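Comments concern the structure below.
A single protein chain has been omitted; all remaining protein chains appear in their positions.
Moving on to chain A:
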């Protein structure tokens, strides 16, 4: 592995997650932390699609929308508990990813970007327009997870912020562990190979279409679970979750942090989640500064924040 071994990366993340709350000045920061981890999970999925397999998607927020609305709709209409609704959302997302992935993954580069963009817009339009079911642009309320009540029964009194901080962190760490497993496995190697050269990948027996689809489906499930967790902790969901801006945000996080490395991309997610909070001091210039930061990073650290810095430190060390 390039940066370091799987367990070092996982341990570093876990320690960070465990230690950070010691420095939280108020309960509000648990919410910010949980948001970082939820984004980190979706971004990790995109690392598998973009960083490993070399395929772009500008519509993954669509899967987050499906995950989010599954948690809103399934408990109400199917009587499913919210925890199982996460799985239902993931299953629907996976199925949909297979159905749309098969035809559109034949496309490459810009064409694939535009096709996935179309998918994302489609999902957000359905969520906006099916008022009777989804409440339209106003969104709808989402039930809480029963697990928190159970924990309280056992004497664990966690605030909503604390509870979701822990749950989101666990989900992200699980996601990162799976992505790192994949990186070193035969399937992950084959994905990276087709990223390097599709024509050569075929000559070593790699079924390129099948592997692209696998990467697409896996990343869709990540996005879906991320959307579910977001809806559950906000206790509310609006079509924005599936919106174009959310898709772009996710890709930007991954690329900014370094799309070839899971930890890098998660860092990118953390920075882009935090920056708007920090940049509020710039008041109405917030968006301007945010844009400027992104442009500067891409100019001076083109491989993304973490890999570029790691490469520089390595170069200095030798």
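Definition applied: contacts are C-beta pairs under 8 Å (C-beta built on N, C-alpha and C of every residue); 3 or more make two chains touch, one makes a residue touch a chain; residues count from 1.
Simple rule for what comes next: contacts and distances are computed from a predicted model.
Asker: Choose one: "Protein-glutamine gamma-glutamyltransferase", "Leucine/isoleucine/valine transporter ATP-binding subunit", "Fumarate hydratase C-terminal domain-containing protein" or "Phosphonate C-P lyase system protein PhnH". The correct choice is the protein name in UniProt for the chain not shown.
Answerer: "Leucine/isoleucine/valine transporter ATP-binding subunit"
Asker: Which of A:36, A:193 or A:225 sits in contact with the chain that's absent?
Answerer: In the complete complex, the chain left out is touched by residue A:193.
Asker: Name every residue on chain A in touch with the hidden partner chain.
Answerer: The missing chain touches chain A at positions 178, 181-182, 184-190, 192-193, 195-197, 199-208, 214, 218, 260.
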